[in-house]
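The complex appears here without one of its protein chains, the remainder shown in place.
The block that comes next holds subunit A.
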Amino acid sequence: MSLAPVNDSVTVHRLIDDPYPVYAQMRTHTPVVQVPSVKRTMLTKAEDCRMVKDNPALFSSNDPTTPMEKAFEAHTLMRKDGEEHLRERNAMMPTFSPRNLKTIWGPMYERYAAEYLDRLPRGEVVDLFPTLAGPLAARILAECMGIPDASDEQMQFWSQALIDGAGNFGWFDEPFERVARANKEMNRVIEANAERVKAAPDQSALSVMLNAEDPIPWSQIVANIKIAIGGGINEPRDALLTIIYGLLSNPGQLEEIRASGNWSAAFEEGVRWVAPIQASSRLVLEDTEIRGCDIPKGTVVMTIQASANHDEDVYENGHLYDALRKSQPHQSFGSGPHHCMGTHMARMTVGRLLLPILFERFPNMRLENPEDVVWRGFGFRGPINMPVRLN
């Protein structure tokens, strides 16, 4: 057997601008491929991505060579395996229980959604990225994390700083300096709120973790909140914008979804079509083999869920948004022990609550120039603007 083929021609810029044709080529010709520009072996088939994520004993999340630890000033749960991972994850789980989603976060989200929608002017072209998608995702996260005094702007700044820091594989100074600043601010806000929830416990993540019978270390409580900030704003924001784009550019589908009320299908299809988190990395712990290629111990494989979600073995016309598609499993929330903690939160807030409210409020919303929408991102991907006329 031999090592995976090498693709020297793919650049990071290409992947940031327009990755899907690259992945389609890879799925056909080199489904397991070394990509020197990202220093990873990419896996582009659905079956392989799922296999890796479901097999943490062989494919570890604990890769100490990434800039994540420096950016988060902590060894976070996302980079841990086994018992330690589970313990830190379970510490935060009660916040996201079905009961809390139904009785606390759902109703709160609806109130904020109404308030933020009230601010949008009718009849004008409005960019929904900075006016709705970003701030609303930031607001509900600040609340459920237990740092409600953090502003939407702060939350979004911190989130981007964490993402840019954790993705700073070039080890440049600026992203680390920016995230160091963000860390100072976050630490201050989290500490201040810790005093508050100790005195008056609630269901927020900070409170649940701090007031637990056998709490995890303070360093990991803070790290968990930062993981949620780094991983809980972009994705619902990008998912929402992607779905709006998908529905507005397919009016027939929008009509059917309106009639059926099956907004969850529009949501699932949006996150399938353009996965907000496109890729994840795992460190290979033992020599192994994937699809006939030798994968030596120490290799970092990258599951490309963006590509898995378009895999011809699973989907017909996977490159098209089709909210009426027969439901198909996608990998946008990952799988295995690191399966997204915010899955149910995102499905409820964006899918079941916001979409129907938004399209009811602006029944004649129009995307006048779809070609003005700019898509960007390799690790995280979504539209960076969504100029629609609200009516």
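The rule is simple: contacts are C-beta pairs under 8 Å (C-beta built on N, C-alpha and C of every residue); 3 or more make two chains touch, one makes a residue touch a chain; residues count from 1.
Operating definition for what follows: contacts and distances are computed from a predicted model.
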Undisplayed chain, where the name is taken from the UniProt record, one of "Fe-S cluster assembly protein SufD", "ChrR family anti-sigma-E factor", "Sarcosine oxidase alpha subunit" or "(2Fe-2S)-binding protein": "(2Fe-2S)-binding protein"
Out of A:Q25, A:T131, A:T288 or A:T343, which touches the unshown chain? A:T343
Looking at the full complex, which residue from A:P64, A:P98, A:G252 or A:P363 touches the chain that isn't shown here? A:P98
From A:N187, A:S264, A:T288 or A:N385, residue that would touch the chain that is not displayed: A:S264
By the contact criterion defined above, which parts of subunit A meet the unshown chain? Give residue numbers in ascending order. 53-54, 86, 93, 97-99, 102, 264, 268, 327, 329, 333-337, 339, 341, 343-344, 347
